[in-house]
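Everything below concerns the one structure shown next.
For this depiction, one protein chain was excluded, whereas all remaining protein chains were kept in their positions.
Read from first to last, the chains carry the letters A, B and C; within each, the first residue is number 1.
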Amino acid sequence: MIRGTDISKVLMTAADSLIAMRDQLNELDAAMGDGDCGLTAEKGANGIKTYLAQNPADNNLGKWLAKAGMAYNKAAPSTMGALMATALMRAGKEVMGKAELEDIEIGKMLKAASIGIQERGKAKVGDKTIVDALDPAADAMLAALENGDSLETAAKAALLAAQKGRDSVIEIRSMIGRANWVGDKTKGKVDPGTVLFVGMLEHILNQPSSQPGSTLA
Amino acid sequence: MIRGTDISKVLMTAADSLIAMRDQLNELDAAMGDGDCGLTAEKGANGIKTYLAQNPADNNLGKWLAKAGMAYNKAAPSTMGALMATALMRAGKEVMGKAELEDIEIGKMLKAASIGIQERGKAKVGDKTIVDALDPAADAMLAALENGDSLETAAKAALLAAQKGRDSVIEIRSMIGRANWVGDKTKGKVDPGTVLFVGMLEHILNQPSSQPGSTLA
Amino acid sequence: MKKIINKPEEFVVEMLEGLYKAHPDLVTYTADDLHCLVRSDSPVQNKVALATGGGSGHLPVFLGYVGKGMLDGCAIGDVFQSPSADQMLEVTKRIHGGKGVLYIYGNYGGDVMNFDMATEMAEMEDIEVRTVLVKDDVASATADRADTRRGVAGMVFAFKIAGAKAELGASLDEVEAAVTKALNNTRTMGVALGACILPAVGKPGFHVADGEMELGMGIHGEPGIKTGPLATADEITSEIVETIMADMPLAKADKVAVMVNGLGATPLEELYIMYRKVDELLAQKGVSIHRQYIGEYATSLEMPGASISIMKLDDELEALIDQPANTPFFTQV
Partner (left out) sequence: MKKIINKPEEFVVEMLEGLYKAHPDLVTYTADDLHCLVRSDSPVQNKVALATGGGSGHLPVFLGYVGKGMLDGCAIGDVFQSPSADQMLEVTKRIHGGKGVLYIYGNYGGDVMNFDMATEMAEMEDIEVRTVLVKDDVASATADRADTRRGVAGMVFAFKIAGAKAELGASLDEVEAAVTKALNNTRTMGVALGACILPAVGKPGFHVADGEMELGMGIHGEPGIKTGPLATADEITSEIVETIMADMPLAKADKVAVMVNGLGATPLEELYIMYRKVDELLAQKGVSIHRQYIGEYATSLEMPGASISIMKLDDELEALIDQPANTPFFTQV
């Protein structure tokens, strides 16, 4: 059984990883966006850390997660903030009213987050956004958990899928957001959103950071 | 007897000297004004050259000179342009209706120009302007001519007085115009207007150019 | 950094404090949040309420157009950052006068997502909300992908048309239709000659080399369609007007409204030099300029550069653009 304190700890770790990736994300975003992806990630992370510190997980994990999402959005309302807020709200919706969770519910939450982000941002897989790392990760995790694998094994499968997803869109053109306006010059460049998601997962799972492009033949 | 063609030639030479002094005047003005003294002198000089080319001196030298002044003002309306226009108009007033001039009238014209400039610009001797070169020059010339000296001798006396006047105000503070706003920092700097007048006289009299400060002990 | 500021992180809040002190008769804020700006007399009952929002650093855009004959409220973000969905919701609740709320704002991801979240929340409170996105920047995408274009200075035309229509008592449907038509008829393109400095960063986030220009650059420094040596005012103006007319053909006897907009550091004198050429080019085509706006209407802090917007008018748009308006930054009599 997974408890609120476990989730709170994971979210804290995730937030710390965003802060640690600040400069890297800014740099990637400067090459194909407006260079603020790290700044807004840091702001959002600090917002959620404050929320977590002030709000220990209560017996309704769903509502508690949705409010965490709003805290992230308030602190960093731009693209990534709206996406993160939506992700947390949709994940929360999956477990509304519950105080403890089964492993499988983690997989369902991740997939709900991915669908939420796609609905909110209107990006599909292949548009070269965070979705390209997140959605395959969610699918891999859910499949592994449905297969009876442990949470850790499933999470590692998710990470591998996320890394592959990140790398699979490096060569294509961004189709959405600011990067879309940069157009063909985005070909060959790494999408900061995918790096953000992979890096977060790596940090949570205590894995070494991988280089973008490392899974490519 | 001095004829219109003589005066026209002198004015042409004077205009050429202004054009030749452009950079020097700009530089001096940059140190204590807005750096355009040479530019406006050049503009005015070109204006008067065009006027002289299109308007040979007629039988009313007074009116012809006044119109030359207006041409200078139209071409370069700023401070020096207004002063030059006034000088030419006042000089013209001295000889209104005449076609030929006596030597003494040249002295009277120069003094009238000086008084005109002082009335127009409200600068007195000692305020550190062109007046400090022009007014003593006019006085010296008039005195020499009244004394029966030749025009050339009188003009050389005028030049000497102008050089001394220019140098006498180097160490004092500008009291008028843009240089006034620069304040005490103008002490020790050469006023571009005095250089302009001395340089013009030197050129007309075919004398070597003197260094500002050269007459000082 | 050539900036007159205090702490960079207080930039937006202090700007807003100055604004509320300067114009208490015209604007105020709601929900105890300076970022939620509304008309002082809001809600205006029985009028469609109009809201916008977006990042700071573009004055008079966005908040400067809140006032009689224009908008009712504006959610204000940090410099070049979207405001939050919460803030948009608060503005929406405060300005709603019973005839629905129309959101009009630029097509930027963060803004769209936050406004969409605000829309969902507002609907839960039984407020009908519609959205019209401004996508007037022809340089930001080719015609086949026009839907992904950015919103720039043309949004001021949208505010003006929507504001006038709402002021005349139109329904939400009618206001939405008028502003949609206005935007279908509006194209903008800009040129940047240099960058701007974000207060929090203290140095330019992008560069335009000295002696170079970037045609079609976005107001946050998004890349344009062409980088090259700085051309003359006439060449720049011709290229912009031609690009606009290739995307939105204009014919003899058409009437238009024109905006020549300074991005921040470009002197008004230069905008008039550009306008001179716009007038000449349109006259050559037999197109007449019914009304023109020349000045700073949508800026990027101290960016040197300008944009030209053209809105094709029909009888309805012509009548609406001529209506009076009065906001802290825009007065038309």
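The rule we apply is simple: a contact is a pair of C-beta atoms (placed from the backbone, for glycine too) under 8 Å apart; a residue touches a chain by one contact, two chains touch by 3 or more.
All values derive from a computational prediction rather than experimental measurement.
**Student:** If I'm reading the header right, one chain is hidden. Which shown chains does it touch across the whole complex?
**Tutor:** B, C
**Student:** Of the listed residues B:6, B:34, B:103 or B:149, which contacts the missing chain in the full complex?
**Tutor:** B:34
**Student:** Given the contact definition stated above, which residue among C:234, C:247 or C:322 touches the chain not shown here?
**Tutor:** C:234
**Student:** For the chain that's not shown, point to the residue among B:79, B:114 or B:194 touching it.
**Tutor:** B:79
**Student:** Taking the full complex into account, find the residue in C:121, C:225 or C:273 that is in contact with the omitted chain.
**Tutor:** Here the residue in touch with the unshown chain is C:273.
**Student:** Tell me which residue among C:77, C:109 or C:264 touches the hidden chain in the full complex.
**Tutor:** C:264
**Student:** Residue-wise, where is subunit B in contact with the chain that is not depicted?
**Tutor:** 30, 34-36, 40, 70, 73-74, 76-79, 81-83, 85-86, 120-121, 176-178, 180-183, 185
**Student:** Name every residue on subunit C in touch with the hidden partner chain.
**Tutor:** 1-6, 11-12, 14-19, 21-22, 56-57, 59-60, 191, 193-194, 210-211, 230, 232-234, 236, 264-276, 279, 292, 294-296, 299, 301-302, 304-306, 326, 329, 331-333
What we mean here is this: only the chains that are shown with their structure count from here on.
**Student:** Spelling it out: a chain qualifies if it touches subunit A and also touches subunit C; which chains qualify?
**Tutor:** none
**Student:** Would you kindly say which chain has the C-alpha centre located farthest from the C-alpha centre of subunit C?
**Tutor:** So the chain farthest away from subunit C turns out to be B.
**Student:** Just curious, how far off is subunit C from subunit A if you go by their C-alpha centres, in Å?
**Tutor:** Each chain reduced to its C-alpha mean, subunit A and subunit C end up 33 Å apart.
**Student:** In whole angstrom, how far does the Cα centroid of subunit B sit from the Cα centroid of subunit C?
**Tutor:** Spacing between the chain centres: roughly 56 Å.
**Student:** Counting only residues that touch at least two other chains, what does the list for subunit B look like?
**Tutor:** Not one residue in subunit B touches at least two other chains.
**Student:** Which subunit C residues sit where two or more other chains touch them?
**Tutor:** If we look for residues of subunit C contacting two or more partner chains, we find none.
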